[in-house]
Each structure stands twice: as C-alpha cells, then as structure tokens.
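Quick one: structure below, then a few questions.
Only one protein chain is missing; all other protein chains are in place.
Each chain gets a letter, A, B and C, in the order it is written, and its residues are counted from 1.
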Amino acid sequence: MDLFEKISSLDRRWIFLVIALSILIPLLFPFTQPLEVSPDVRAVYEALAALPEGSTVLCSFEYGPSTLPEVHPMARSVMRYLFQRDHKVIVMALWPDGLFMSRDILDEIAVGEYQAEYGVDYINLGYKAGNEVVIKSIAESFSRTYPVDTRGQSTTSWPIMHGIENLANIDFIFSLSAGYPGTVEWVQYAADPYNKPMTTGCTAVQVTEVVPYVRSGQCAGILGGLAGAAEFEVLLMEKGWLTELGAGNRGMAAQSVAHLVLVAFIIIGNVAFYVERRRQRKF
Amino acid sequence: MAETVGIWFAAFLTLAIFSFLYKDNPFYKFAEHLFTGVSAAYWMSVAFWSQVHPNLFGNIWWPEAFVRRFLEFTYVWVDHVELDGQIYAANALIDGSLTPEMIQRAELVNDIRVMYYIPLILGILFFTRLVPKIAYLSRWPLAFVMGMAAGLRLYSFLQSNAMEQISATIAPLAGTPTAAEAINNLVVLIGVFTGLVYFYFSREHKGLFGSLSRVGVYFLMVSFGAAFGYTVMARVSLLLGRFQFLIGDWLGTLTGAGS
Amino acid sequence: MKPGNARLAALAVLLCLGAAPAAAQDAPAAPPAPPIDLTAEDTPNDRGHAIALSWVLSPDDDGSGRVTGYSVWRAEHREGVAPADLEWRRVGSHSPGHLGDDRLTHTDVSDNIVNGRPYLYRVRTEGPGGSGEILLPAAIAARAQWFNRARWNMLLAVLVLSGGIMYWIQKAQTSDIYLRPVAGLKAFDEAIGRATEMGNPVLFVPGIMDMDQIETLAGVSILGYVGKMTARYETPLEVPVSRSLVMAHAREVVKESYLQAGRPDLYNDDMIHYLTDDQFGYAAAVDGIMLRQKPAACFYQGKFYAESLILAETGNSIGAIQIAGTASPAQLPFFITACDYTLIGEEFFAASAYLSQDKRSIGSIRGQDVGKLIFMVALILGVFLVSLEAVGIQLPSWLDITALFDVSSGG
Partner (left out) sequence: MLLKRWIPLFILVFVGILTLIHWFVPHDPIGSLGRDFSQFFDIIASFAIILGAANLLKLQSMKISQRKKGWPFNLVTIIAFALTAYVGLNWHSYFGGGHNYLAGTHVNNPDSHFFWVWWYVFTPLSATMYALLAFYVASASYRAFRARNVEATVLLVAGIIIMIGRVPLGQQFTAWLPDSGFWSIFRLERLSDWIYSYPNGAGQRAIMIGIALGVVSTSLRLILGIEKSFLGEE
C-alpha cells in the first residue's frame, strides 16, 4: 500500500487522536486573536441597545450542561449587559436543566458581580414542564403559570412582578437555546403572535433552524455558537460594557486550531482521492 | 465527600465513554448500561413530578382527609385556603403562616377540572396492554394522540414553515436601496423556487424542469455544506467543555485546587 | 431615547437639584400632568377577558424624570354609582414612553374580567411629585369572538391546500399518477435484501421524539413497510425506541405488517423494545446494539437531533447500509455525509405513500405538488408585484399579495 492509498483509507482513530490533541493543546496554552463582529451579532446588540433603561427583559434558559460551553458565555455577557443598564430581568426555563444553568449564571453575575437584589432587580421563576404550552400560558398570565418562584414564594409577592401580568408587559425576550423547545418556539408562540421584540443566543447547530426567522425579521439578530459568544464579548468590550473578554474568546483558540486541522484533513483526503483516481484512469 | 466521590465517578464515566472511540470495551459497556438504567428512571421521575403529580393529580378529585393528611404531598393541588373569612394563598399551608390546628379547621379550596379525567382515563386505558384480552383498548389513547398531533402540526407548520417563509421570500428585485440587496433577493428567490422544483414529485425531471431541479439540488447542497461547517464549530465546543471538566474539575481535585 | 441621552438627562436633573437645594426642599415637585385621551376597546379575536387601553403620553413624560411610569386601574361599572365610589384595583403598570411615541398601549388580560360586564378604567401618571389620573369616559365590556378574523389567510391556506389534497385523493382512485423516482426509496429493498443474504438483522430507529410529532408518525408508517419486507424475507428486525407511546404504536403497526405478509408466527413484541427517554442514553444504547448485533442495514426514519451523527457514524463503522429520512433540517447534513441514502424533508413524508403504493396516499402527494405549484406561482407573482411597487408604480390594494401571506398578525 503506498502513501496515497493509506491516506485515503486512514483508520478514523488517527483522526480522533489528532482532533483531541488539537483541542487539548490550545486549551493548555491559550492565545487570543482578532475577531470581526458579524452583522447578526451587531443586530443583537442594537436590539438590546434600543431598549430604554429599566425595561423588563425575559430571559429564557433552554440548554443544559452538554451545551454549556457554547451558551454559558453568551448568557454571562447578556446578563452583565442587562444589569449594567438597570433592566429588570425575569428568568425562566423550559428545560429542566435550564434551571441549573440559570441559577449558576445568576449566582455568578447578578449576586456575585452586581449585587442585584432578588425580587427587585431580577427573579428566577424556574422550570415549568410543557414546552410551548408554557409560552402560550405565560402569554395569558405569569402568576397562574408560575404561582411560586424558585424560592418557593408566591411570584406576585415580589416587587419586580408588580404590573407584570403576562407577556404583554414584557419589553423584550432573550432566548438562550440549544434545541427544542427553544428559540423557534419562542418565535412561533411569543414573538410572532404578540409582536414582541426578541433575540437569541443559541448553539451553532441551531443557527440553521433559526436563521430563516432572523432573515424575515421575526428575531432580531442571532448569537451563534461559541463564535457568536466571542464576537458579542468583543462588541460589548468595544462599547464599554465589558472590561475583559470571557470564556467565549478563550475557547475560540482551541476552536480555531481544531477547525484548521479538520480542513487540512479534508484537503489531504481530497488530494489523495484525486491522485488515486488519476492513477486508476491510467490502467 | 459526596462531591469528591461524585467528581471522581463523573471523571471515570467520562473516560469510559471516550474509550468507545478506540473500540467497544467493558468500561464502555458498563457506562452504557448504567446510562440506560439511570436515564430511564430519571425521566420517569421527572415526568411524574412535573406532569402527573401537579397537572393530573392536582386537577382531579381527592378525599378531603387525604389532602389534609399528606400536606407535603398535596400542597401543590390546593388553590387557596379559606379560614375565618380570610383567604390565604396555597403556600400558606407550608410556609408556617398557618398552624397545624388552623389547617385542620381551614377550608382547602382546590379547583377540580372535569376535563382532566380524559387524560386519566386514557392513561389508564394505555395499561390495558398488559392484559392481552383487552389490549386493543390501548388504541384509544394512541388515537387521541395522533388526532391531536395532526390538528396541531397541520396549522403550525403551515404557518411558520410555509406561509411565513413565502412571505419572507417575496422581496423586490428592483428599486432596492442597494443593488446588492436586489441581487441577494434574486439569489434567495431562485434558490427557493428551484428547491421547490426539486421536491416536485408528480412530474418527470427532464428538460427545463430537470435543469431547474438540478439548480435546486445545488442550493440544497450549499445549505447542507454550510450547515455542516457551522455545526463543526458547535461540536468542537462540546469537546472543549468535557476537556475543561477533566482538566479543571477533576485534575483540580487531584492537585488540591478543587472547584 | 438613546441610553446616552437618558444618562445626560438624569445628570441634568441631578445638577438642577444640586443648584437649588433650598427651593427643592420648600416646594415639593408638582404632580405630573395626567395622560390624555384614554380610550379602550375589546381586544379583537380572542376569548374575551381582555381590554386594550391606549392613551396619549402625559406632557410631563419627556424624559425629565417627573414621570416614572403609569399605573392602570380597573373597576366594575355600576349604574348610578359615582366612579370614585367604585371598587378600584390596580391591574397593571407601564413604563414611561420613549421619545417619538405618540400613544402608549396596555392590554389588561385577566380572568377577573367577566365577559359582557362593563368596566371602567383609569390611568395614573406616577412620579416623585405625586400622580395625575384620567378616567375612561365610558364603560367597556370584553367579548369573546367565534372567529379569529386575523387568521383569514391561514383559513384560506388550510382550505385551499386541504381541498387540493382531498381532490387528488379522490381522483387518484380512478386515475394513474406518475411519481418521479426517489433514489433513497429504491434502496430499501436492496438494503433489506443484503441483510437477508448476510443473515444479519435490520435495525430501524423511528427517531427520538414522541407521537405528538408528525415525523414520528411518518417514520412508523415507513416501519410498517420495512416490517412487511423483513417478514417476507424472514430477516430479524430490531426496533429500539425511546418513547413508550411509540413502542405501543410501532408494535401495532409491525404486527399488522407481519400479519399481512402472512408470517404472524415470526412476529414477537420484543422486536420493538423501549430503552430510555433520554436522547444520549438512547444513542449510547443503540450504539451498543449496533456493535454487538452488527445489523447489515440501518434505517433512521423520524425526528432526530444531535444523536443523528452518533448513530450514523457508528453504523458506518460496522459497514451497514444506511438509509436515513428526516424533516429536521439541522440533521440532514449529517445523514447526507454519513449515510448511503437520505430522504430529504418532503421526500421523507412522501416515502410511506411511495412504498405502500396506496392509491389514495399517492393522490395526496399529487395534492402536495399542487400546493407547491400555488406557492411557486405566488412567489414569482409576488416578487413581480412588490418590485413594481418598489420602483414607484401604484397598485390597487387587491393586488397586495404580501397581505395574503402575512400571517404574523394572526397570533
């Protein structure tokens, strides 16, 4: 077997090994690189920036630990921005594990960094089963959908919920999403029927599903995957809302190397394929 | 203690699953079988506590004595409490504002919704599968579910997947602010149109129709390639997350750094 | 108002307060002027229990901070009782207007609003200096509607498409309909045939979602066909599922297939077995089944998420023929790259009709094509018309094709 044949029928475990190394090494020895902010990420920022200070923003957490590396950095940036602009933040989750994600973020950002007051500046309504049905039902009433919050107290007893009967009183929806139910359901059952502005931070996989809604204007911009998170961090830093880049940019180093290694593999594979095919024609 | 054991066990399971990449082995087999058992029971418990307990049990009738006797189990079923002409929210049952003696005297009001006997009956009918003689009764809940799915999805797909997409595709090819925008609109129009031609079943894809359909295939291929390229990034991020766990949380405990 | 402006305005207020502390202490700020022209109407196209309010901003709501918001109050109107004596309840609040808003709107939705009963509203401007209020001049009642008028175009679409499909379902029973070949469907027989030759089982995965998804139902219909083939060839069939309802449904369908193929003796309920509801738990277990039972043909037909590639790559590594079919746009690329054949989107839904050769089902596919034709014509016509408009040619309003497809207002 000569070199090209070998490359063409390479045991996939070699590929696995190289991929693992190409992520592990940059993770241990990180570096940063310049980023260009894409228009979709800018659109997210502009939609948020258009909100007057003190608006009520609904943040919904539809992701779990497995997609945490992608969505968590976005959630952090968004929360930082919202608290700096004194928005009131209502947090909920349509995924059971979304609750733990939101708790983690709120503990870190709201409590840790901004000393925001629970029940006044933000509230965590928690997880409710029922997928899009929950969205339809908060369109009618928050207090009936979520009689108690995650602290086990009656939702309406908190000052932040005064005057917030249902979706109509929400100024903006931010969906942090990794699948079903997620951004698509928020567009279909909340933004669309009630004409609410919304935007999304989602996994790169979901981007294809969501992008048609972005193009048609039903969703204002999109933060797609780790790259979206990294770009958003850069943009917030540019605008003075962040003092340092976060996990999004750190991960991008490993991401970049892995991508290029993968592309190199594909190119080598094609060269081998081309050479082999030419040889076959000769005989 | 529980945390340290947990992190070690989690790290072991992580490595056991990764070992599958090399080949099938007892460690993977162990992790796989463990996963099946744990996750089946996990979702069963979650379904019980998030659906059956609040939404079904909470909407059907129970003997008053039972509700009063097992407050910690039934607290989510009670809508409100009336005592001495005063109305308390349901959580007064548990937050200490009512004493046990008061709870015994109070009237516990829970709204019973007759409609919810439908899923109860259908759910029970489903169990007739265990009795071969009347197993066919389990077709009733299946029929209900299928009818519901049909009525629900017919409309929502037509609205979001068809009407809205058509509406978004109808954009001017002339008189746009920039020429680029007109070109982009044209690209989208051609893509959607030829894509639909590709999906046309009841006509032979020959001649002009065939050429249009080929163009449609190219658009589909671009979209598959693009979606694949996009996803690669997400997948790499996942691995990133796992490596971060192994390096940060697990190796962290080894070196005493903890997390 | 831009955030910067708001901050400047707030700063200006602070400076003014600082410059005249004595004056500020002596004379408390005057209460803000009330809103103007409060109107109310029953919200259209709903189940009642809702009133839409609208008012013109208070003149003091100019970003100076004198208006911090509005509060909305409701009372049931009673004949002969002065508004002040009614039982008022605060039912909502609204943040101050932004620059450029001429009216603010607030919808009061509550089951406490009884349909048909008259209600009065008042809206208060709230501010540090107190409040000013306006009363709704006449009582208003909420009503439920029997038809959602905003959905007229959806009704039209449902009727036209269903009509077209039903017409062809009828017509198909008497006439032959040509269907173009679909590569993936031809491969079904080949794949099952190969499994038979090798003596290895056929693996069928009907997606990971439950019966409330049409994709799952379509996948199980295809399973019905595969079941007939495996019964005929006496090839073992392995169907792991991740939902109990799907298990029950698939058993009914496969049992029927074996019966129709004349081999009920080969059918066994355990061919279709439940693993776990969990996405990756299921994928891990199916991977295990693949490696240990080495199926020669793998079918993935249904609704899939990220596990698609885990399954397809493992299937590829054991050298099985793989045929996928799904309507999950995000998973199609993975099936396309890792499987031998893939039914894309609509092809997947058409598969059961193709495979069963049932005349009425084939008719429904012809009906789908009619729908496509309508959409294609509408696209061309629509683009032509909006282009004319964009270059400045006035069109009569009945030619406004965008209204026909504008379903966003329908709710």
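One rule holds for everything that comes next: a residue touches a chain if its C-beta (ideal position, glycine included) is under 8 Å from a C-beta of that chain, and two chains touch if they have at least 3 such contacts.
Because the structure is predicted, anything quoted here is derived from the model rather than measured.
K.L.:
Tell me the shown chains the invisible chain touches, ordered by label.
P.N.:
Every shown chain touched by the left-out chain: A, B, C.
K.L.:
If the hidden chain were put back, which of C:203, C:327 or C:385 would touch it?
P.N.:
Per the contact definition at the top, the residue touching the missing chain is C:327.
K.L.:
Take the complete complex as the reference. Which residues in subunit B touch the chain that isn't displayed?
P.N.:
Output for subunit B: 2, 5-7, 9-11, 13-14, 17-18, 20-21, 29-56, 72-76, 94, 115-116, 118-120, 122-124, 126-127, 129-130, 136-137, 139-155, 157-158, 160-162, 165-166, 168-169, 184, 187-192, 194-196, 198-199, 216-233, 235-236, 238-239, 241-242, 245.
K.L.:
Tell me which stretches of subunit A touch the chain missing from the display.
P.N.:
Looking at subunit A, the ones touching the missing chain are residues 10, 12, 15-16, 19-20, 23, 33-36, 38-40, 64-68, 96-97, 99-100, 126-127, 129-133, 136-137, 150, 152, 208, 211-212, 215, 227, 252, 255-260, 262-263, 265-266, 269-270, 273-274.
K.L.:
Which residues does subunit C use to touch the chain missing from this display?
P.N.:
Residues of subunit C in contact with the hidden chain: 45-48, 144-148, 151, 154-155, 158, 161-162, 165-166, 169, 210-212, 214, 217-218, 220-221, 224, 243-245, 247-249, 252-253, 255-257, 259-260, 270, 273-281, 283-284, 292, 306, 309-310, 312-313, 316, 327, 329, 332, 334, 336-338, 344-346, 348-350, 352, 358, 360-361, 364-365, 367-368, 371-372, 375.
Here, only the chains that are shown with their structure count from here on.
K.L.:
Select the category (line, ring, star, complete, other) that matches the graph of chains linked by touching.
P.N.:
Chain contacts: complete, every pair touches.
K.L.:
If you tally C-beta pairs in contact for every chain pair, which pair wins? Let me know.
P.N.:
Result: the chain pair B-C has the most contacts.
K.L.:
Indicate the whole-number Å distance between the mean C-alpha point of subunit B and the mean C-alpha point of subunit C.
P.N.:
Roughly 14 Å, centre to centre.
K.L.:
Could you grab the centroid distance between subunit A and subunit C? Build each centroid from C-alpha atoms only and quote it in angstrom.
P.N.:
Whole-Å distance between the two chain centres: 20.
K.L.:
Measure off the straight-line distance from the CA centroid of subunit A to the CA centroid of subunit B, and report it in whole Å.
P.N.:
Taking the average C-alpha coordinate of subunit A and of subunit B, the gap between them is 17 Å.
K.L.:
What are the residue numbers in subunit B that touch two or more other chains?
P.N.:
159, 164, 167, 227, 231
K.L.:
Can you list every residue of subunit C that touches 2 or more other chains, as numbers and ranges?
P.N.:
In subunit C, the residues touching two or more other chains are 280, 329-330, 408, 410.
K.L.:
Quick check on the complex: what are the subunit C residues that touch subunit A?
P.N.:
Residues of subunit C touching subunit A: 1-3, 6, 71-72, 91-96, 98, 106-111, 280, 305-306, 317, 329-330, 408-411.
K.L.:
Once bound in the complex, which stretches of subunit A touch subunit B?
P.N.:
Residue positions touching the partner: 13, 16, 19-20, 23-24, 27-28, 65-70, 96, 127-129, 147-148, 152-154, 184, 187-188, 192, 203-205, 207-208, 212, 215-218, 224-227, 251, 254-255, 258-259, 262.
K.L.:
Could you pull out which subunit B residues touch subunit A in their complex?
P.N.:
The contact residues of subunit B facing subunit A are 21-22, 46, 50-51, 55, 89-91, 94-95, 156, 159-160, 164-165, 167-168, 223, 226-227, 230-234, 236-241, 243-244, 247.
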